[in-house]
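Just passing along the structure, written as structure tokens.
Excluded from the complex is one protein chain; the other protein chains are retained at their positions.
And then chain A:
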Amino acid sequence: MGGGSADSVPPIERAQMGEGGCFLETAGVEASAAPRAPRASEASSFFRKVRYLFPLLLEVPAPSLGVPLQVTAEVMNVGVAHSEVNPNTRVMNSRGIWLAYIILVGLLHVVLLSIPFFSIPVVWTLTNVIHNLAMYVFLHTVKGTPFETPDQGKARLLTHWEQMDYGLQFTSSRKFLSISPIVLYLLASFYTKYDAAHFLINTASLLSVLLPKLPQFHGVRLFGINKY
């Protein structure tokens, strides 16, 4: 990708914010600047911070160009040679994994439904809670990789969520995995008829699985839990 006007850079996401009605674009920039428009005096220092990341700015990553491109480009590389340093970063982009995830949640729900003692509200709350518990354990607790990576253990202290797409935020998989507990929560709220006790349990469970997904919580370990 060469130089040229910024309009030629394909935008990943357009969000209209209140500040002067300008379009904001996302870029994978490892800068310590706060996410607000810096004033002219600090613009130069900001430039200096991001100067060495020119290639990153210009190479806007492809996966978010559009859904059709993603489905054909990303394939599950099982049993073939690949140059991916850490395959964990690409697992949730593999072909068919979103469908498998949905089917798995559906299977969990059907198994719970087949237990004769549980009423429908209890089953939905249980589905929601068990799904969120499993998601918390696999995405936000277990760290590192089950295989050796050629980068001498760069991801040894990172959870799977933090490893996804090498830390790039707001990718499609991350959005999918953030929305699925919300969808489950809405369904559970409906089927429990907004009962107070169920509401408390479901909301607490949803929060426990949504908070770690925020970009602000990337790499954060509260009270030193799960740090090493």
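Rule of thumb we're sticking to: contacts are C-beta pairs under 8 Å (C-beta built on N, C-alpha and C of every residue); 3 or more make two chains touch, one makes a residue touch a chain; residues count from 1.
The definition used in the following text is that contacts and distances are computed from a predicted model.
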Hidden subunit of the complex - UniProt protein name among "RalBP1-associated Eps domain-containing protein 1-like", "NADH dehydrogenase [ubiquinone] 1 beta subcomplex subunit 9", "CCT-theta" or "Serine palmitoyltransferase 1": "Serine palmitoyltransferase 1"
Touching residues (missing chain, whole complex) on chain A: 3-7, 9, 22-33, 35, 37-38, 43, 46-47, 50-51, 54, 57, 148, 152-154, 156-158, 162, 166-170, 215-216, 218-219, 224, 227-228
